[in-house]
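The complex appears here minus one protein chain, its other protein chains still in place.
Now for chain A:
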Amino acid sequence: MLLHILNRSPLSSLVYRQAIATMGTEDRLLLIEDGVQGALPTLVRHFEALEGRLFALREDLVARGLAGKCDASVQVVDVDGFVELTEEAERTVSWY
């Protein structure tokens, strides 16, 4: 299982499509920086293929005033949880 890390909003970059197309069936995706916009209910449909495997970084949500506004399907983790996700994955892949 690999952890993919995406820092771009689906509104500003299509790189998320490459990430999703590359991901294995067990792989997870963590949204960080502007990428956390993808966790909003209006944008989360772009990631519907990843049900249960989509995460968003709490600190970056808070910095953008988006805390508590994520879609219920997204698992919110803090930076400690970010490290934990990297522990559980064999490797990480960053998309930017």
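Just so it is clear, a residue touches a chain if its C-beta (ideal position, glycine included) is under 8 Å from a C-beta of that chain, and two chains touch if they have at least 3 such contacts; residues count from 1.
Basically, contacts and distances are computed from a predicted model.
One subunit of the complex is not drawn; among "Polyphenol oxidase", "Dihydroorotate dehydrogenase electron transfer subunit", "Sulfurtransferase complex subunit TusD" or "ABC transporter permease", its UniProt record names it "Sulfurtransferase complex subunit TusD".
Checked against the hidden chain, the listed residues A:E26, A:E51 or A:D80 yield one contact partner: A:D80.
Chain A residues in contact with the hidden partner, per the touch definition given at the top, are 5, 7, 32-34, 59-60, 79-80, 82-84, 86-87, 89, 91-92, 94-96.
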